[in-house]
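Okay, handing you the structure first.
Note that one protein chain is taken out, while the other chains of the complex remain in position.
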């Protein structure tokens, strides 16, 4: 299943070294002005080759929109789009044609489908997230028309972590450094950490924190479509994701109910809010109008830039040294992907919410 | 959206104090013998009133199967089922008819839909999980015909936690105590903790660990349908869930790739396995034949058995004292729900996998 | 797949001689007052035993609503419902346990699933339409709040047919006779025809005409979700349906474009309408505000009340004489089912249409 969403839906396609990565966005509301430069800017944030701490693969990653726009506005019809794969170094992967790299999809994909495109990870490559970033960038522009804003940032790399509370940070500074961490001093330490790991031919994991602001009360459903369940499914489908929590999350397990409940207050405008927001902006699966915040854990990528012992598809031992271009840490490039997935989920829930009363 | 799954699908219905909770299971394979006593046994594990540490609500929770079985076997047609709500103490909730309890769905539900059934939480009640347990119990019996087994247990209550590695424990002893923790000594401490919290009119959170054994290679898809993404979406849709991770999960963020990759080995039967299993049995979203393990974090339930200041639907301050029967800790009763959701996700992926080759 | 619809969805369950027939209605808007007596009245219109020209099976067919309503209004949560099967004459079917009746689902169902519930047709029984009538009756009440009305009537039995144009008839008189034909004289001839056919142990086919009035402009999508495609799929899923057309339908094949195009006119209120309505109220898959009319062809039912030569599941010849209670003509009872399917499709499209702009 390569479709996500119920009303706002992305159907994606593409292998890393095939002709193109792309997708179809269906269910986008009609009449919304779209700034394609801004969509491209989001793609550029995801693009490899931005700095020394991410892979040097120098894809242009130019978006081509194939349908759905007319004179700058959405038609309400599907947005077909693609990004051509122009910087193929497919020969780099010839040595893995018959080899199963440890902790990659090589073995599982081959056993499931009976064959695989071994070049650059094929469908299991993180290049697949291009489609997500595009569909997320469209969703974001739609959401901005109703005042919903989405942010994400690198909050942990290895053992270097920010304060849990996003309110400590200036979100405008997220893109001021190539780690995408809103604390410049800690960003510098994270960057040094990544450089050291890279120099050792190793990789490192971390955490991205996401934030959704301006969400009205009412998004999400009481049962399977809880807003945080949709966010969890979406985030966990990002390559290398290992965990998700929202609000106080795992930290809440050790706490008492009396510490965690968010008491109501009525503000000067007569609007109902909560004094605290341990819940993370969602109650009973439905947004309550407060900030929605969550974390996504990413593992260290499995491609080490050093020799690794593994096996081939004849179950024989082989020694492998990766030759492609790889990230020592996915976090900086995962940030725009997390934002994109959040935007898609929220827009989908926003549109669904229009149907819950006549 | 009250349906979960693509091929094996549960569509659920029911409010806490309405006539019944139930659902329709669609897509169950034909010809499978079903032991309804075993389905009822799973419901009984979820049932309130089992011990002093869970809510005293004494529902009989008797399963009625309305269709889909013939002479003890599945027909391949939908299984309609219901559990009647017989132990109504609806009057207990009259005081919350116009009140928004803090950290409940009262406010968000009412704002979304314009009205709510205030009795016992209505659709947002954890009684909704009855449908999940039933559909999971059916799925489980189907999975057992192909050797797939599912386990879950309480691994943390407050600050009392088991070893992370499930291999330390005897899974056969999970149900030997009412906390559903496979370490009897720690179970005793957890139970004491819950009793203390309850005595104080408070509640406490914790973690359930899940385990799927015997899963063949090949379940799950490369993109949005990654097996762990489906698990995450399913688990996070359980009432009170706040976080999900699998394999090394959040702990993996602080680690190096060289520590985390799972090297292959070929066993004496010539089968490919991994030496370690940090990945948690899933590579690139597809099961690799190793054990799949994961954690689900649960918050302390929001209903405190003490006076709480809150507001009513006219935005006026009110004082509330819960009178219904409530769990001081959801963990013991969440265990069968986690198992049920896992069974549904795995069976759905198992059936989907049949279609990926001609 | 036992679910129909995208936003307003019915998931149905039930075998003819199982405990109950029922379903779950999901996606119904919140806050709509529901008259359950009116839902029961629709069920009664579908009910066997109403007159001598339909099956004498005397089911009470009492609707039980299990969830989703609160103080007379929809909660926005799923409506679980069921109708118990109380008038079992299962023994009547013992003779077909191992027999494949000609032009029934016995053979195909058994080969597909490996087993079947032979009693009363099991899942393939027309009793399955109970769920449709209930979900349609709910949909209809929702549609009435926005002025959309739905009608159907028997327009042909054997070679006795009404004028094609529904404007010739007084729709208020549809239920004035047990054939459900709005022309009393022709209804009488149809009834006599059915009686004669029945007396001969035979059955007869016919046509139901459907009509949707008050539909706003904009329902339906340009591609796969054309409103008439959704209607076609829904109608053709009714037991015994063999054909569907809308507007001028099959008659349009022999005509010129210049005869068939519907020219626009602007009425005194400045509203855009068409002078003719050969199109049947839908242009390019989207409703244009005119009346939507269509036909559904039904075959003569395959159960003859005489001896029939057939084979058993050991491929041996057997002689069979049906003993159950069967309709000599499905048309009268198909009328409320056609209306129900139309109501579901239109409400689904109506709700979807709310999401096509921000």
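Here are a few things to note about the model shown:
Should a chain be cited, it is by its letter among A, B and C, assigned in written order, with residues numbered from 1 in that chain.
Keep this in mind: a contact is a pair of C-beta atoms (placed from the backbone, for glycine too) under 8 Å apart; a residue touches a chain by one contact, two chains touch by 3 or more.
Since the model is a prediction, treat every value here as computed from it, not as a measurement.
Contact with the undisplayed chain is limited, among C:230, C:292 or C:351, to C:230.
From the options A:68, A:182, A:220 or A:300, the residue with contact to the chain not on display is A:68. In the complete complex, the residue from C:64, C:88 or C:104 that touches the missing chain is C:104. With the whole complex as reference, residues 1-4, 6, 12, 100, 102-105, 107-109, 111-114, 123-124, 128, 156, 158-159, 197, 202-207, 217-218, 221-226, 228-237, 241-250, 252-264, 266, 270, 272, 274, 278-280, 282-288, 297-304, 306, 308-311, 315, 352-353, 356-357 of chain C touch the missing chain. Those residues of chain A that touch the chain absent from the view are 1-3, 9, 11-15, 18-24, 26-27, 30-31, 64-70, 73, 75-80, 82, 112-117, 122-123. Residues of chain B that touch the chain left out of the display are 7, 27, 29-32, 76-77, 142, 145-146, 222, 351-352, 354-358.
The rule we apply is simple: only the chains that are shown with their structure count from here on.
Innermost chain of the displayed assembly, by C-alpha centre distance to the whole-protein C-alpha centre, is B. A separation of 26 Å divides the Cα centre of chain A from that of chain B.
If each chain is reduced to the centroid of its CA atoms, chain A and chain C end up 46 Å from each other. The distance from the centre of chain B to the centre of chain C, each centre being the mean of the chain's C-alpha atoms, comes to 39 Å. With touch defined as above, residues shared between interfaces to two or more other chains in chain A number as follows: 222, 352, 356-357.
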